[in-house]
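Worksheet: the structure to be examined is printed underneath.
With one protein chain held back, the other chains of the complex are shown just where they sit.
Here is subunit A:
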Amino acid sequence: MMQIKPILAALKRHKAGTILIALQIALTLAIVCNALFIIQQRVDRLSRPTGMIETDLMAIQNRWVGIDDEATAPLVKADIQILRSLPGVEDAVSTNSFPLRGGGWSMGVRLNPTAKKPITQTTLYFVDDHALPTMGAKLIAGRNFRADEVVTIDPKVFESSPVVIITKALADKVFPDGSALGKQIYITEGAPSSTVIGIVERLQVPWNGNFANKFEGNSTLLPIQLSGNFSAYLIRSKPGQLASVLKAAPAALFKANRMRVIPSERGVRTYADVREQAYKSDRGMAILMGIICVVLLAITAAGIVGLTSFWVGQRRKQIGVRRALGATKHDILSYFLTENLLIGIGGVVVGAMLAVGMNLWLMQQFEMARLSPVYVIAGVIVLLLLGQGAVLAPAMRAARVSPVEATRSV
């Protein structure tokens, strides 16, 4: 530590190089902190559970061709019977949408049917009594639908359902005291109320965009089968038999009725595919940020090695003199390490401020969250260690300079 003064004096003679290294450390810190933060946000998002058991689950999207919208209900019923009786199928359900599908139906939830503003938003899943076992959603209170509660309705005249099952997230939002079970809610302004007969632990909405963040866990299940041109089937296979069901299910559907289109793209998917496609851009962004971090750190390290090597080369004579005057190898080594630490500290102080500033700007421009100080601290430690690591090789070379150098060519 007593070396600090001479180090500072020496650095004053290398202002440009010192400032450049510090600046590079500062910029790297600012970018790496924010990049790591973005990675964490994206990873958080794509690791959100849907509330379903996602193994052994698959989805089919079906559209009818040449059949009146009103006449599709019996066809869907027949499809579901076929799917449920297929060997290897545990259960199946017809629904308008499912978590991460991308498109769905959303409504405002009210406690007062004439309130102008709803309390919150919810997505509606139009299903039957097989939805919970097929999805693997966990019922934590109340009961499932009964088969006799399931009705078919034309979406044009849909208003509400006498009974609904809602998610815990929605229940807590509408009834913060936890008394949702058995209560009445209104899902359409001015329409009859619905009784909450069951609460499931979690079920995500179909959307994963930022706009849905506010209500991503607010789902309502209704014992209603919608007639119409479009339907989606969720199918749970017996354990380990997903691959065979994936082939058998669409084949069986086409065998029963050819008046349909199952798109070649996204028509038949395992749920793992659904999840991967829904979060592909988030994952891509996280990977890109990761690559940028690694490359930036590597470049900064290489820059430090390069500049320190040059300084060592330049100061061989001085090092020789110091060695001749009694400095140990360890003294020389710690001289360069301390020098780097000082520059590094200067860099990270500026860098931490830059990181926070950059985050504030990103918050304004890109709806980002506030950077947690943990990232700045982690970044500071990483960069200081990186600097010490990078300087080690040139510093050891410096320590090997023999005292004899002092006597050469003077």
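Keep in mind that, in the parts below, contacts are C-beta pairs under 8 Å (C-beta built on N, C-alpha and C of every residue); 3 or more make two chains touch, one makes a residue touch a chain; residues count from 1.
Keep in mind that, in the parts below, contacts and distances are computed from a predicted model.
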Complex member absent from the view - protein name from UniProt, among "(2Fe-2S)-binding protein", "Formylmethanofuran--tetrahydromethanopterin formyltransferase", "ABC transporter permease" or "Multicomponent K+:H+ antiporter subunit F": "ABC transporter permease"
Sole contact to the chain not displayed, among A:Ala73, A:Leu307 or A:Val382: A:Leu307
Which residue of A:Ile7, A:Leu20 or A:Ala252 touches the chain not shown here: A:Leu20
Residue of A:Asn112, A:Asn213, A:Ser281 or A:Ser402 touching the missing chain in the full complex: A:Ser281
In the full complex, which residues of subunit A touch the absent chain? 16-17, 20-21, 23-24, 27-28, 30-31, 35, 38, 63, 65-66, 116, 155-158, 229, 258-259, 261, 263, 277, 280-281, 284-285, 288-289, 292, 295-296, 299-300, 302-303, 306-307, 309-311, 313-314, 362, 365-367
